[in-house]
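Reading through the structure tokens given below for one structure.
The complex is shown incomplete by one protein chain, all other protein chains being positioned as in the whole.
Here the chain labels run A and B in written order, and each chain numbers its own residues starting at 1.
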Amino acid sequence: MGTAPIALQYGFFYFFAGLAILCAILMVCGRNVVHSAIFLIGSLLATAGIYLQLTAEFLFIVQVILYVGGIMVLFVFVIMLVNLDVASRQRQFNKQVWLAVLLTIVLGGELGLMTHVDGSIFNSVNAPQALPANTNEVATALFQTYMLPFEIASIMLLVAMVGAVLMAKRRGA
Amino acid sequence: MVNSLPTAQGLLPFFLAYIWLIPMFPLAGAFLMLLFGRVVRKAVVSAVCVGSVAISFFFACGAFLQLIARPADERVAQVILFEWVPAGVYHLQSGALGRFVADWGFLLDPLSAVMILVVTGVGLLIHIYSTGYMAHEGGYYRFFGYLNLFMFSMLMLVLANNLLLLFVGWEGVGTCSYLLIGFYFHRKSASDAGKKAFIVNRIGDAGFLLGIFLTSAVLGTIRFTEILPALTVSNLPVGAPVLTAIALLFFVGATGKSAQIPLYVWLPDAMEGPTPVSALIHAATMVTAGVYMVTRTNAIFQHAPFAMEVVAGVGAATALFAATIGVLQNDIKKVLAYSTVSQLGYMFLACGVGAFSAGIFHLMTHAFFKGLLFLGAGSVIHAMSGEQDMRKMGGLAKKIPITYWTMLIATLAIAGIFPFAGFLSKDLILGKVYEHGLLLWLVGYFTAGMTAFYMFRLIVLTFHGQSRVEHDVEHHIHESPKSMTIPLIILAGLSIFGGWVGWPEILRGSNHFVHFLAPMITSVQEARVPASEAAQAHLGEVELMLLSEGLVFLGILFAWFLYLKRVDLPEKIKAHTGGLYKLVYNKYYVDEIYDAMFVNRTKDLATSLGSFDNAVINGMGVDGAGWLTRYISTLSMWWDTWIVDGSVRLASRLIWLVSQVARMFQTGLVQSYMLVIVIGVVGFLSYYFWVLRHLHS
Partner (left out) sequence: MIPVTHYIFLSLALLTIGVIGVLTRRNVIVILMSIELILNAVNINLVAFSRMFGQVHGQVFAIFIITDAAAEAAVGLGIIIALFRNRETVLADEMDILKW
């Protein structure tokens, strides 16, 4: 996608961006949690598309398999375990909703302002047009430069696994 | 004046060196009675106590003999055991140096020699008598213990070499008098009498003490041997006010101790004590202490003629006054008591006109016959199973002959019949008084007549005439045991012959007594009162003697007439004189007047002070202090609660207030915490974007 015409790139970008944002909003606002989960999946898939548009193929696959196929499936399992009928009848937004929205918009607004004002410094950077094979690059970096974090990450996953089992275990069982 | 000799005991003969032992024997007896008296038999008590006095008498005789072995102007022996009150040196007003030192010192000179012989001799006889009289009484050891203690105090009094030690003995005899008067303490009248004696004595003692203070302030010394030298050195004129003051203050003490007007009221009440006590203390020895003291300090008195006049006047007045009361009394011991007051008046009359030796002579003879009279009265009471009212006696002469004859001898002596002891001493006094002034002599003369009258009244009523004795008493009348009659006989002998040591020169005697005492008496030429011209011209000594004998016989005759011949007359006289009789019979209501004027006023003062004490000191002071403390504690509690605790609580409340606000942040809701995080981030971003960014660029 690096060498595609710029209009196509914009088109894909706006499409996936819009999809992501739309799904995100719908996720946050949904009454039914399962719907929210589906919308999150949608948002994540849209993000994967963005990755693809950015010629990050390996990450695109990882996103789809791991994030959507793993994490979101886990979410859906848990949603099924928890009784949500009662929850869905309750008020969905808590008491601080207006203040929180206001503040977050202020936050976002500020960050946006900062980007807008100073974002021009990035224009001087020329992105290279052709890149080496993404997966090779990622593999090389991952197993050479970032070997230690990789191992630590695996230990962390082990710990998380044990933790999750421990947390969800029934007492005495 | 004779100086005191060196006191190192090696230089003095034995008895003179050990005169300090004379008071110590009875003291030992008293001490032993205190410790062991309760548990030993009566025989042991008698042996110890009478024995101690006997040993003292032996030592006194020995000291006397060794004293007269010396030439007349060296008859002074002073033994100082130790310095009791250390010397204090100070300046007198005259500029001379005064030295106040009171030592535990003993002085033997003719005056104290006479006194110790009288005290130990008559005391010994009375002790022996008491073993018989008190044989059936309870508290035997207590009686003898007190008696011995009295002997100790009296001997200290007469042997003291300075005023302070004399005062110690003075107080001691007063205390023993109180103890012995109130011997039958379960009788209220007896304990009241004891208190009365002590308190009235105290009033006199106050004066005496002031006199001692003044002496040391003016003369700078209180030792007897140093008073006359100090007087000479001080150059104070005869009749100086300060000397008159000293003499009068001493005399106040003497009126208290020796029962003169106005402090005589205790002596008649003192008859509540056992009769031997009345004999020893209130006839022979204690009451004579005042006379002794005045004679001892005669140097000061001779320098104060006004005081001498006062002494003579009071003595004469007392003699007459007491005699009038004695005429009408019915209790045998009361008559003798008033008689004692009257005779003491004679002694002071003698001292007041300068005849100190005569006063001491009368003191000695009075000890003999008055002691005998009291012991005889005790014998009568003993025979009468305790009856003391003469109206219930009579006709006892044949039944108790020894008592009768000895008492008769004593009465002859006191009345002043020649040649008994009383005649010689009384006439010596009257002779000296006549030289001084006519009025005083007249008073003494008539009092002598009255004395004869009431004493023979006593004899007639008790021993002669119809027996008015109650039936059940009559059966028990018996003569007293030998322990009582032998002292009576000895005293009777002394009453007859004892006065012969002072046989007057006018009757071809050498008057040893007066000469013996002469060195003790100061002679102050300026003070010698010129003999009243009227007296000098008129009567000589022999004429005076005859006059007094005449009056005495008249008195005896009158008594015989009223009470033996015409026994109905006394009642008729009483009926006719009515009010006057009542006045005299009730002792001129002096006790009642004193009660109203002083005693009850003092009680009122005590009551008001008591209520003051209760209301003010207890109420305001103690209760007030309590209230104040509680009030302060309330304030303190308020302070503690509100301010001290309050500041602590304030601090905690401030923190609580702050925490009430702060805890609102702890909602327990995770989302509110995250909101706070977002706020923080927004804040930081704003700060960065709006403030820092411009500063750095």
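Keep this in mind: contacts are C-beta pairs under 8 Å (C-beta built on N, C-alpha and C of every residue); 3 or more make two chains touch, one makes a residue touch a chain.
On a predicted model such as this, the values are computed, not experimentally measured, just so you know.
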Interface with the unshown chain - residue positions in chain A: 2, 6, 9-10, 13, 17, 20-21, 24-25, 27-28, 30, 33, 36-37, 40, 43-44, 47, 50-51, 54-56, 58-59, 62-63, 66-67, 70-71, 74-75, 78-79, 81-84, 86-87, 90-97, 100-101, 103-105, 107-108, 111-112, 115-116, 119, 122-123, 125, 127-128, 131, 134, 137-138, 140-142, 145-146, 149, 153, 156-157, 159-161, 163-168, 170
Need a quick check: the contact residues on chain B for the chain that isn't drawn. 663-664, 666-671, 674-675, 678
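Going forward, only the chains that are shown with their structure count from here on.
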Centroid distance [mean C-alpha coordinates] between chain B and chain A, Å: 129
Contact residues on chain B for chain A in the complex? 669, 671-672, 675, 678-679, 681-682, 685-686, 689
Please output the residues of chain A touching chain B within their complex, sorted ascending. 94, 96, 99-100, 103-104, 106-107, 110-111, 113-114
